[in-house]
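A protein chain is absent from this complex, but the other protein chains hold their places.
Labels run A, B and C following the written order; every chain starts at residue 1.
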Amino acid sequence: MVKNKNISVVLGVIGADVHAVGNRILHHALGEAGFEVINIGVMASQEEFINAAIETNANVIVVSSLYGHGEIDCRGLKEKTVEAGLDNVKLYVGGNLVVGKQDWKETEKKFINMGFDRAYPPGTMPQDVIDDINKDFMIAQE
Amino acid sequence: MVKNKNISVVLGVIGADVHAVGNRILHHALGEAGFEVINIGVMASQEEFINAAIETNANVIVVSSLYGHGEIDCRGLKEKTVEAGLDNVKLYVGGNLVVGKQDWKETEKKFINMGFDRAYPPGTMPQDVIDDINKDFMIAQE
Amino acid sequence: METDLAKEKIDWEQFNQQRQEVLQAWPTGQEVDLDEAVEYHKKLAPYRRFPELLKSAEEEGRTLAQPRAGVALVQEQIELLQYLEKEGEADCLPTTIDSYTRQNRYSEAQKGIDESRMEGRSMLNGFPALNHGVSACREVIESLEVPVQVRHGTPDARLLAEVTVAGGFTSFEGGGISYNIPYAKNVPLERSLAHWQYIDRLIGYYQEQGITINREPFGPLTGTLVPPCISHSIGIIESLLAAQQGVKSLTLGYGQCGNLYQDVAAIITLKELAREYLDEYGYKDVELSTVFHQWMGGFPQDENKAFGVIGWGAATAALAKATKVIVKTPHEAMGVPTKEANAAGIKATRQTLNMLKDQSLPESAELQQEKEIIIKEVRMILDRVIEFGEGNLALGSARAFQAGILDVPFAPSRMNYGKLLPARDNNGAVRMLDFGNLPFNKEVIDFHKEKIADRGRKEGREPSFQMVIDDIYAIGKGMLVGRPR
Partner (left out) sequence: METDLAKEKIDWEQFNQQRQEVLQAWPTGQEVDLDEAVEYHKKLAPYRRFPELLKSAEEEGRTLAQPRAGVALVQEQIELLQYLEKEGEADCLPTTIDSYTRQNRYSEAQKGIDESRMEGRSMLNGFPALNHGVSACREVIESLEVPVQVRHGTPDARLLAEVTVAGGFTSFEGGGISYNIPYAKNVPLERSLAHWQYIDRLIGYYQEQGITINREPFGPLTGTLVPPCISHSIGIIESLLAAQQGVKSLTLGYGQCGNLYQDVAAIITLKELAREYLDEYGYKDVELSTVFHQWMGGFPQDENKAFGVIGWGAATAALAKATKVIVKTPHEAMGVPTKEANAAGIKATRQTLNMLKDQSLPESAELQQEKEIIIKEVRMILDRVIEFGEGNLALGSARAFQAGILDVPFAPSRMNYGKLLPARDNNGAVRMLDFGNLPFNKEVIDFHKEKIADRGRKEGREPSFQMVIDDIYAIGKGMLVGRPR
C-alpha cells in the first residue's frame, strides 16, 4: 500500500454538479489505497482542477460528472492542462457523463477525443480506477 | 336484446385446453346479449364443435384457445365444417392463440388463412365479439 | 373404483404389478431402472437437490425465487434454464411440462416435438420430458448448478414421475386433487387420487433407499379468486396422502389473492395447520416448507403494469416469509414468455425479496383476524372430509367433492361441485358470495356475508355475479377490487 504514497490524485466533481456521495466514497477508497488525494469536492471549475494539479504536482486528475452536463463542462479541459504545462498528468473521467442512457462506446469515444486518457461508464467501482492508476504508473501489485 | 334470440352460438375451448374462466364469462356475456349459447366447455375436440353446431343449427362457432396450442388444434376445423355442410356457419377464434408473445398481424393472417372468419388477439372483451356477430348478421343496434 | 384408494402405505408387491403396466405406456418407460436411478441420485451433488435447498432456506428464513419454463426441445430447454440461472439469478429452476403430455397424449406431444424441429421455434407450451426420456432429463439436470423441479398439471402423471425422477429431478409438483380439478374435465377423483398415491409411493420408495424427493401440492388451483381455506384444505389433504406413502419433504402452496393481511395470514396458517395435521397423523418427521405464487389470475397486458403485479407478489412473499416464490413475467397476459421476459420477472422479484429479506409483517389485530378465520374454516372443512372418509382420507376427499364440502371456484372439472362463488371485500380480501355446500357455521357465514355486504354498500350495488366478473377482470385492468364502472 505505502508505495502508492508518491502518487497524487486530484479529485473533484466538475461544473454545476453537486453529487457529493460518490466523491466522498472515491476519496475514501483512493486514500485507503495509499494515494495522496487532493479533493476539490463538488462544483469544481476547470481552473480549480488545474490549479490544484499545479499546486500539488499531481500525477492524475480524476474528474467526476454525474448530472449529465459532462460533455459541455469537460470541453477544453485537456487544452487547458497542456497550456498549464501539465502534459504528463493523466486525465480520467467517469460518472454519468452524458444526458440519458446512451451507447457507452460512443460516449467513451467522445471523451477520449476530448483528450481524456480514460473514461468510465456509470457505476464503475473505485477499485477499477485504483487498478488503472497502478497500471498507468506501473506499480507492481502485491 | 330479445331480437338476438334467433342467433345461436356454439362456444368452447379447443384441444387439451382447460382454461375455464374466460369461457364462463363469454357464456354469461353472450347469453346476456340475447344469443342462444351452446357451451361445450373446455377440452373440446373439433368433432364436438361440429356436432354441436349441427345439432343446434348454429350460426356462429366461437372457438377459444388460451394455452398456446391453438395453431395445431385448429388445423382442419374449417375443412371439417365444410364437409359437414356447415359452409354458412361463421367461424371465430380468440384467446392466446399461439405460443409466446408474437406479432398479432402475423397470427391473425395465419388463422384467417386456416379458414376462420375472424380472429381476435389476447384480452379481447366479450362486447367485441357481440358487436361482430351483430354486424355479421346485420342486426341493428338499439 | 373407490376400492383402489389406499388408506395406508401401498404394499410394494402390489405397487410393482401396477408399475409394469405404467412403464408400458410409452417406450421411454423402459429406460427406467429404479436401482440405477437410486444410485444416480446418491451421486447427485447436494446443490442440485431440492429438499436440501428448501431446508436451508427455511432455516435461514430467506425466500427463493423460481420461474416457470419449458420449451419443446432438449437443447433449447437447457439453454433456457441456464439463462434463467445465470442471467435471471433464479435460486431454483422448473421444467414446465407441455399440455399434451399432461393429458397423456404422447403422440401429439411427439408431433409437437417434430413440428418444433421443423419450424425452428417451440410449438409446445412446455417440455415433453416423458417423450425425451430419462437420459435427456439427466442432461438437463447436469447442465445446471441449482435444483430442478417438474411442474405440470397432469391427472395421471405416473409415467411422467417415473421418467423424470429417474431422470434426476428432485422435486415433483402436483396431487390427486390439485392436478385434477383445475386441469381436467372428466377424470374421476378416485382415479387421479389413486394415480397420485402411486407417485407418492414411488417417492416413498426412493425415500426408503435414503433418497429424499420433494413433493409440492399445487396450491393456486384455478388461480382465480380461490379463498385460502379451499387451497389450504386441499394442500393439507394431499400432504397427508403423500406422507402416508412415505414422502418426507413437502412444500405447501398458496396463490396470492392480493390483500396483504389475508395473504400473509394464509402463508402462516398454511404451515401451522399442515404441521398440526401431519403431527396428529404421526408424520412428525416430514419437513415442511411453503411456496407463494405471485397472482395466478388474469394479468395486465401492459408489461410495466405487469411489473407492478410482480413486485407486489414478491413483496408479499417476502413479508410472509414464504420459503419459495413462483415468479410471473411481464409477458404473462400475452403468452409463454421469452427467456428475457422470464429473467426480467425473476430479477424484479429478487430485488424485492432481497430488500425485504430482513423485514416481516408483525402481529396486528387485522392479521390475527385473518389467521383465525382461515383456521376455523379449514378445520370445519377438514373435519368433515375426514368424517366422510371413514378412515380413508382419499376416499373422504372424493366424496367431499361430490357433496360440495370441497369446491373450487371456476374449475373445469365435472367432479367439482361448482357452486362456490368468491368475491372480494372492500379491502380486496377474497371472501365468499355463495358458499355452495361448504360446511361452515353461522359465524363464518355471517363474517363473509357482512364483508361482501359492506363492499356492496360502498359501491352502491347488490352483490351479484357481476361483482365476481368485475373482480376477475380487475387486476388485468389495473385494479384489485373490481369497482362498478
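We adopt the following convention: contacts are C-beta pairs under 8 Å (C-beta built on N, C-alpha and C of every residue); 3 or more make two chains touch, one makes a residue touch a chain.
What you see is a predicted model; the values in this text were computed from it and never measured.
Note that the undisplayed chain, when the full complex is considered, contacts A, C.
Of the candidate positions C:G168, C:G258 or C:G298, contact with the unshown chain belongs to C:G258.
For chain C, the list of residues touching the undisplayed chain reads 258-261, 300, 302-312, 314-315, 319, 343-345, 347-352, 354-359, 362-366, 426-428, 475, 478-481. Summarising the interface, chain A meets the missing chain with residues 15-21, 24-25, 28, 41-43, 67-69, 71-72, 96, 98-102, 122-123.
Here, only the chains that are shown with their structure count from here on.
Because contacts link the chains in a way that matches no line, ring, star or complete pattern, their graph is best described as other. With centres taken as mean Cα positions, chain C sits 31 Å from chain B. Centre-to-centre spacing of chain A and chain B amounts to 66 Å, using the average Cα coordinate of each chain.
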